[in-house]
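Before we start, here is the structure in question, set down as structure tokens.
Missing here: one protein chain of the complex. Every other protein chain is in place.
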Amino acid sequence: MKISIKKKRNYNLIIGLCLTGFFALMALVGQFWTPYSVTSMDPLSVNVAPCLAHPFGTDNFGRDILSRVMNGSGMTFFVAICTVLMGAVIGTVVGALTGYFGGWIDEIIMRINDILLSFPSVLLALLFISFLGPGTVNVILALGILFIPSFARIVRSEMIRCKELDFVKSAKVMGVGPFRIMFVHILPNTLVSMLTAAAIGFNNAVLAEASMSYLGLGVQPPLPSLGRMLSEAQSYLFNTPWYAIAPGVTIILIILGFSMISEGLRAVER
Amino acid sequence: MKKNTILCSLLVLLVSAALCACGGDKNTETSSTAANTSSEDTPTTGGSVVFGMTQDLVSLDPHQITDAGTRSVVFNIYEGLVKPTSTGDLEPAVASDYTISDDAKTYTFTLRDGVTFHDGSAVTAEDVKYSIERYAEIQGESSAFSLLDQVEIVDEKTVAVHLTEGNSEFLANLTLAVIPKANEDPAGNPVGTGPFKYVSYTPGQNLTLAKNENYWKEGAPYLDEVQFKFIADTDTAFTQLQAGTIDIMNYLTTAQVQTLSQSGSQFEIVEGNMNLVHAMFLNNEYEPLSDVRVRQALCYAVDRDAINSFLFDGKSHIIGSHMIPSLQTWYEPEAETVYTYDVNKAKELLAEAGYGDGFDLEITVPSSYSQHVDTAQIIVEQLAAVGINATIQKVEWSTWLEDVYTNRNYQATVIGFDGTLAPSDWLQKYGTGVSNNIANYSNEEYDSILEQALAAIDTDEKAALYKELQMNLAENAASVYIEDPADFVAMDSRLGGYTFYPTAAWDMSVIYVKEGAGQ
Partner (left out) sequence: MKYILKKIVTLIITLLFISLITFTAFSVIPGDAATARLGTDATPEQVAQLREEMGLDDPLPERYVNWLGGAIRGDFGDSYQYDTSTVASLMADRLPVTLILAVMSLVLILVISVPLGIVSARYAGKWLDTLINQVSQVTMAIPAFFLGILITYIFGLILSWFQPGAFVDPSVSFWGCVASLIFPAIAVALPKIAMVVKFLRNSILSEMPKDYVRTAYSRGNGKSRVLYVHILRNALIPVITFVAIIIAEIMAGSIIVEQVFGIPGMGQLLITSISARDYPVVQAIVTYITAIVVIVNFLVDILYRLVDPRVKA
């Protein structure tokens, strides 16, 4: 029984990496080259069904959907990477400091952490963005803030656990400074759980970005974004279903890729 | 209104037949391209209709209402001394007759016999005086009511409105709702004289109205009940239309029209105009846009026909100045052709102005209006062709109102403005220093012609001056005027009678259930 689980563990990671790699590559290419211009409109080829010239069809402005999906998923990845990076960096620093030093600052920050964690993330992002105004940078800021607690929590508990361990104590005796202990001695231990958290973070970031764009709060037109393409496609679903299918399936596959990676990583962790 | 009486007599004959007609043969007709009214069928009385709209009501107090959507709805509950007709004229309503003095300073109204409020009480001269004065006070000094001198009750049936200066356009302002003086809560307990009376209002959900059995106009309305349903999201509303949850929905996009006709559903599409000046308004005080050549270049660079065909299937009316074509008396068609799509001309003008390499332009658009966002998307593409690097900044409606409209802290914005039947209402907002001069337009010649136009009493003279104003705006490229957008209304094909008005009004009193269409 154990063997069979082990096998699947690999599959998850491999398929996840392949999926993510494929879409990341596509998105990367989409920033420099797309079959058609991403924004230029063509009144002669409005709402063209998928064909050889336009494998995913065209939208109501005659823009090639494949090109827009390629370019738009770049924005999705960009937002995801930035938010996770922001959450991870700030979360690590906050978690390390509070975990290592403890005290009342720890108490306060962890309370705020708890509040942020228990509050529905989409709702918070919605509130943040309505205060900051819509736009890519603001979406990144709002989601980034939301991702801080999960990373902070991981790092903090690791700090607390390792603080009392022998290798840290001996490092202290040898006169190693607290920051060196935190970031050189203890932090590497958290690598796998941080990676797992990052994969989940990517997963959530893609979902949240899509939802925000769907509500019209994300990337500004005419630049494409998967979520907004979907919300635009909603009114055309009857006649031009391909408009919704390409961005919808892309979102699903990107999220699937990340969730399989996190699944695979969790198995490695075990 | 002759048609009405004929219909009425027909109606009496047909009522019994209609009562016997049981459902069955669904009308398979998918679309009709009637110019102003949907195809004529035999109307029946009775029935109910759900009208889907994407905004909620601002207030039910008719004197507090400032937005076109709410005004269009309460058009069914309230009436003024006069009311707008579908042809853009004013017809007597609560008044049966009126006279305007030669100097246009005194408007005298005779109240119509037998007009009662929904609560059963008769409309008195006292109520009329109260309504006008209340409205004037709420509107304040910066409105047309700064001209109001006093409202005089001549006798029980006669009211005279005195102005401090002659103004031949003032009649359009007297469409203001007449409400009973005795009603202490006009917002919570709306009472008017219109064809429908208030039943209930649930914020964010719906407004229900019932037939006013004692309406003064014989035979109107046809329907027993009308419900206005508020659905914030256009796509969701459209889904509900397709599912039959709502019967009438306006402001459809061409894609939605296509969907309805292709899926062979039982809807009739009625086409009219939104009666908006849809334009990219330019902040004339913002650095590159302060140069008239740059503004003209923008006018040459924007292909209005392309916008029209992308978004409205080519059915919109292209405009060239701040006036809608429906106001025929005042409209200047010449303005439409001042600019034609010409990339080279635009580039030349830009080079002349010293912006041969283009410049950055931020177009601020309220995010809740997909029509404006889409227009902005097309404009960004078109401006790229002349080297202008335009970007879109979507903002929430309330942010737009404060930043763009009130503080004029913007570069360019795509929006549509509506107005009343009075031409001054449209053109006054370009006067130097006027509080709603969104374009920050300032032109001495314009100001002096405007003054003359407002003072003029003779209609021909007035029209000539207003037309001059429109040409002034066009030639100086105050903004990039695009179109009066086409309004596609989808209506369940069992219904008939939809009528467009050149002002904010969704008249439910003319809607009827077709004979034999069943319920």
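The letters A and B name the chains in turn, as written, and every chain counts its residues from 1.
Basically, contacts are C-beta pairs under 8 Å (C-beta built on N, C-alpha and C of every residue); 3 or more make two chains touch, one makes a residue touch a chain.
Note that the structure is a prediction, hence the values are computed from the model and not measured.
*Asks:* Among A:V168, A:L215 or A:L265, which one is in touch with the chain left out?
*Replies:* Counting the whole complex, the residue in contact with the absent chain is A:L215.
*Asks:* Which of these touches the unseen chain: B:S48, B:T239, B:S309 or B:N476?
*Replies:* B:T239
*Asks:* Would you mind spotting which of B:S290, B:Q328, B:T406 or B:T432 touches the chain that isn't drawn?
*Replies:* Once the missing chain is taken into account, the touching residue is B:T406.
*Asks:* Identify the residue among B:E79, B:E396, B:D487 or B:E515 that touches the chain left out of the display.
*Replies:* Hidden-chain contact among the options goes to B:E396.
*Asks:* List the residues of chain A that touch the chain left out of this view.
*Replies:* Counting only chain A, the missing chain is touched by 1, 4-5, 8, 111-112, 115, 118-123, 126-127, 130-131, 133, 207, 210-211, 214-215, 227, 230-231, 234, 237-238, 244, 248, 251-253, 255-256, 259-260, 263.
*Asks:* Give me the chain B residues in contact with the hidden chain, please.
*Replies:* So the residues of chain B touching the unseen chain are 56, 58-61, 64, 66-68, 138-143, 185, 187-188, 201-205, 231-233, 236-237, 239-240, 242-246, 368, 396-403, 405-406, 417-418, 435-436.
One rule holds in what follows: only the chains that are shown with their structure count from here on.
*Asks:* What whole-Å value do you get for the distance between chain A and chain B if each is reduced to the mean of its CA atoms?
*Replies:* Here the centre of chain B sits 45 Å away from the centre of chain A.
*Asks:* Give every residue of chain A touching chain B within the complex, in rising order.
*Replies:* 39-41, 43, 46-47, 60-61, 130, 133-135, 216-217, 220-222, 231, 234-236, 238-239
*Asks:* For the complex, which residues does chain B have touching chain A?
*Replies:* Within the complex, chain B touches chain A at residues 234-235, 238, 242, 253, 255-256, 258-259, 262-263, 306, 309-310, 367-368, 373-374, 376-378, 380-381, 384, 391-396, 399.
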